[in-house]
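The complex appears here without one of its protein chains, the remainder shown in place.
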Amino acid sequence: MSIIENHKTVGSPLSEGAKLRARDVCVFYGEKQAIYNVSLDIRQNEVIALIGPSGCGKSTFLRCLNRMNDTIDICNVTGEILLDGDNIYDPRVDVVPLRATVGMVFQKPNPFPKSIYDNIAYGPRIHGLASSRVDLDEIVEKSLQRAGLWNEVKDRLHAPGTGLSGGQQQRLCIARTIAVDPEVILMDEPCSALDPIATAKIEELIDELRENYTIAIVTHSMQQAARVSQRTAYFHLGQLIEVNATDKVFTTPEHQLTEAYITGRFG
Amino acid sequence: MSIIENHKTVGSPLSEGAKLRARDVCVFYGEKQAIYNVSLDIRQNEVIALIGPSGCGKSTFLRCLNRMNDTIDICNVTGEILLDGDNIYDPRVDVVPLRATVGMVFQKPNPFPKSIYDNIAYGPRIHGLASSRVDLDEIVEKSLQRAGLWNEVKDRLHAPGTGLSGGQQQRLCIARTIAVDPEVILMDEPCSALDPIATAKIEELIDELRENYTIAIVTHSMQQAARVSQRTAYFHLGQLIEVNATDKVFTTPEHQLTEAYITGRFG
Amino acid sequence: MNYSTLLIALLIALGAAYFLGRNRARSLAGQGESMHSLPTHYGALTALWTTLPPLLILIMWVMLEPRIVDALLTMQLPEAIRTASEAEVRLALSKVHNIASDPTMMGQSDLGSVAAHLVDLEQRAAILKGGVILSVILLGVAVTWRRIQPDLRARGEVERIVRIMLFASSAIAVLTTLGILVSVLFEAVLFFQKVSPIEFLFGTTWSPQVALRADQSGSSGSFGAVPLFAGTLLISAIAMFIAVPVGLMAAIYLSEYATSRVRQLAKPALEVLAGIPTVVYGFFAALTVAPFIRGIGESVGLDVSSESALAAGLVMGIMIIPFVSSLSDDVINAVPQSLRDGSYGLGATRSETVRQVVIPAALPGIVGAVMLAVSRAIGETMIVAMAAGLAANLTANPLDSVTTVTVQIVTLLVGDQEFDSPKTLAAFALGLVLFIVTLALNFVAIKIVQKYREQYD
Amino acid sequence: YAERDYISIVGSSTVYPFSTVVAERFGKSSSFPTPKVESTGSGGGMKLFCQGVGANTPDITNASRAIKQSEINLCAENGVKDIVEVMVGYDGIVLAGSNEAPQYELTRKDIFLALAKVVPAQDGSETLIDNPYKTWKDVNPALPAKKIEVLGPPPTSGTRDAFVELAMEGGCKKFPFIKEMKKTDKNKYKALCHGIREDGAYVEAGENDNLIVQKLVANPDALGIFGYSFLEQNADKVHGSIVEGQAPEFDAISDGSYPVSRSLYFYVKKAHVGVIPGIEEYLAEFVSDKAMGEYGYLADKGMIPMTEEEYEKVVDTVENLKTISAK
């Protein structure tokens, strides 16, 4: 299944007054191109789901949005990404406030080798979000609660975060991210290791967060995409094939590839 | 929701002539008990799904079955686990052939920092499964194909395995495990990072493997459990609550906790 | 004010400035301003600006004060001395200093008045110094205090300063290299004017027996450095032959097999080996190991010289075990457990896991450790001088006595020397060539590491 | 230039043990601080000494040989013009063996034949051949049939220079045709007489004399070359070989009948006298009878005192601070 080099995204990738705008973004890992000319707007207070087959570049694209790709030596990004109108790839931009504003939950849970408490408290501490110990305790508790982890860990807050189960680690990382209260949250498969109940809890959280924040979520579960997102973007081999309202994508996809993917006829 | 200390598993955890039998297994992480008196038989040529809320002990139990828990210092296992009638916790047992016989796919993908080829070839090499280079190439190709990764990586077999996307890494780890051709395969959420197509591919693989092997799979997706498994075991807070034929569990669960979990009424 | 008082003052200023800056930021934030950075960043910034400039001034002062004082004193010296040779002036100055430090002598010398002047100068300099430093401190506090406004990017500024300090630190290491190169190069060039580089590099006879005195003589002396390099190679090879397997296996055992108790005792115990003075190793090698080897050799009918490369190499190997073992143990320990799990899960034995997964993942660190050990082996002198002799034999037989480049450098430099004799200059030429050779060695090592580097995670 | 109130001494490691005794006694019995004595080797000491004048250069340098003209020139270039040379005494160089081995009776000719790189052919002709001798008996039938193995200092050492000049050259000259050569081809003569064999019979064993002593104990067949004071201290372990019929004993070295001994010196920067406190007093202590005299404490430490006549001259030099140029 080969696709044209310069595919034009179908649907409505762009929109007025968006919070985040990606324009003609290409990403290379060394020689290998992983993202081809993607343009996509993400609106304030919306949840956008990024879906697509494994290896199609969802994580890569997501990582562009807060310049986490900078940390990979061989990774090279071209194009523009504007946050509230400012190009985040401008050399004068300080990535630190950027990343504090655009938070990220990674695909593989990566707790710090510190206590659970310190894992959560780290962000608020460096950003000076808590003025006192009590404040901080509160932030930690609140974040853990919202991530649905509080009950499981409340009596071992000072045990190492690395001693948690897979799903617990994932929720810890979510809690850690929301603890710094970013404006945009990027989530790379936040529920992949979670049971339905925990998943529901996180989906609830996403719904709740949407009121004040902008969220981009990578997911493999179409049900989840359907449940939490307003718009869905479909990636294929590094290209953005289609962006549309979620119900439209799942009921009447415009592009044949999207259709093939969501109906499971593939490969 | 508190449960009685010495819960008796409902359903049919035991069965004649099983391949793997767990008897009264308790697991402790230091002081903390993670598994309480679990007894469960796993039959030859069956796929058993382990489900339950995050942190309930699924991974822990799975890791007992090939003594992967040995690698965690503070972890302590009591009870008996018999493979083909031999207690694998017998001090005289050598874990090496045991683990070659009972293979494992981990929850977090952990490719070796080697090339994709070497990741797969590692097992066959140490066990001397391939008598020639050609043999080995064949094993590698076959395993990657069965894990649905061949097409994506065939032209970069000598690129590092750590440079793959999350889902690709997960499939790499599956391929690595089946490359050594174990008799029992333990899979800890093998599809958590996979898109529906790749998931379907893996489920197909599981179905195919079942003819010759015994498989235990941890999953958070009830649909998946329903699709691939013959029996389902439900864990809750370290206890094995119910074991029954999969369709029975999902249609008429015996235990109220199971019912609460599969209907999503919980917490 | 003397220097220790000033240093204490600086320390106090450091603490005070930190709190001042932080509290100002806090109070601004308390007034509802949204500060760009955390209060601690403002504190750190204030602390840096109040202590760094005075510290730099102080260092300059330490270096310049004696020169300026002496220049001023020189003008006070009697005409006769001042116009005489520079040596006279220096002598007089030394004398003035000595008189000044002993008040009873003040009146007894014609230089008494100059000494009194010196005492006076020193007092004034001390006051001036104290004043300058204190005002710079206050200036720093004041300026930074005023600069603390909501839009001051304190964190960025602090980080820039820290980054400069980090850079300066690594620059020191590079400057050291340059310094060494310069200090060796000049004299090496002089050497090569006397002895042809061809002879030096390819000659196979090393016998620096040249005359140092007009009334004395030696044989003409030959400076073929090949035997020295061969000896260095031989001894280092023997040492590495001990240290690498033993050290690496010990590291593996400690990090992968041993209980944490054993590890915590054995690792530091092995580290003690690196700190035993080399004299001790030298005596041990010369008086215990060498006769032992000789005894064994003779019992099987081999002709073993009483000084052998083997004895020195073996003992040197023991000395550098901890370089390999401890540093490797650290990097092995840092390999994530998930990699080991992956391997065990496939049914690999511990040793297979170690050899094929852990070691490759830890390779860059291990190579670093081994290179450090090799370096130490090449640089060691005492053991070789005491146990392997000083005779430059060109041989690959470990039972023969050999010598190394470093030993020759040291003996040439501490022996009876003369600044322009090729015998002394040879030390510098050897140093230069050794420098180049090890540079090449390191280059190769880095290339190997880059080629085989396996980045985990 | 910071002030310095103590005397700074550098130089020979051979003179170091004697110089330090004086320094220590001087420090304890006077109101001056104890001088600092560095062991840098004679050449290294000279280099420092000749760097210039002033408190940051040493006042005195010890040497196990006389100062060289080139060094005097260097000193002069750097403004060190007036140097006082003080002879300290003698140092016997011994060829010692383990007490478990018999005492050798050697002549300088034996030593030369045993250790030289090239020797006259055995047939008595005037051809020179690479040293063929393996055992002492080969050299001189009167000696035991033991392998020639001599542990001695490396070519960079002053002791080696002295040994070569005194023992080897002395033996070398016994061959008339070589002695002739001195007049015709001085360089060849020296190369011949001073060249030590490098085939393993002469073992360059470093400069730690205690180590050589202990190696001799471990290896009784070998001989070692070192200073008399180590022989004296270790008389229970090693003995000195007889050279030219004379054992290395105190009196024999003192009166010159033991042929292998050299003089030790130190040099004083006259310009520093009066600038650095205590130099005169230190010199006085050094040349006092209780230190340098026949029964002085330096003799106790193994230094061989000089003759009465020489001593008089030294005392005179020191009292009048006679510089080298005025000599």
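Chains here go by letter, A, B, C and D, matching the order in which they are written, and residues are numbered from 1 within each.
Here is the rule we go by: a contact is a pair of C-beta atoms (placed from the backbone, for glycine too) under 8 Å apart; a residue touches a chain by one contact, two chains touch by 3 or more.
Going forward, contacts and distances are computed from a predicted model.
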Going by UniProt, what is the name of the one chain that was not included in the view, given "Phosphate transport system permease protein PstA", "Heme exporter protein D", "NADH-quinone oxidoreductase subunit K" or "Sarcosine oxidase subunit alpha family protein"? "Phosphate transport system permease protein PstA"
Indicate each shown chain that the hidden chain touches within the full complex. A, B, C, D
Would you mind spotting which of C:326, C:343, C:356 or C:421 touches the chain that isn't drawn? C:326
Given that one chain is not shown, which residue among A:17, A:97 or A:264 touches it? A:97
Quick one: which of C:80, C:172 or C:300 touches the chain that's been left out? C:172
Quick one: which of D:33, D:220 or D:293 touches the chain that's been left out? D:33
Footprint of the hidden chain on chain D, which residues? 1-2, 4, 6, 8, 10, 13, 16-17, 19-21, 23-25, 27-29, 31, 33-34, 36-40, 56, 99, 207-211, 227, 229-230, 232-237, 295, 297, 300-302
Where chain A meets the chain that is not shown, the residues are 66, 68, 71, 73, 95-101, 103-104, 106, 108, 110-113, 122-123, 126-127, 160, 162, 173, 176-177, 180, 182
At which residues does chain B meet the chain that is not included here? 94, 96-97, 100-101, 126-131, 180-183
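We take it that only the chains that are shown with their structure count from here on.
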Of the chain pairs B-C and C-D, which one is connected by the greater count of C-beta contacts? C-D
Mind checking the centre-to-centre distance between chain C and chain D? Centres are C-alpha means, answer in whole Å. 35
Which residues of chain D are in contact with two or more other chains? none
What topology does the chain touch graph have (line, ring, star, complete, other)? other
For the chain A and chain C complex, residues of the former touching the latter: 94, 96, 126-128
Can you check the complex and tell me which residues of chain C touch chain D? 66, 70, 85-87, 90-91, 93-95, 97-98, 100-102, 207-209, 211-214, 216-220, 282-283, 286-287, 291, 294, 305-307, 385-386, 389-393, 400-401, 403, 411-420, 423-424
Chain A contacts chain B in the complex at 29, 51-55, 57, 59-60, 107-109, 152, 156, 163-168, 171, 188-189, 192-201, 220-222, 261, 264, 266-267
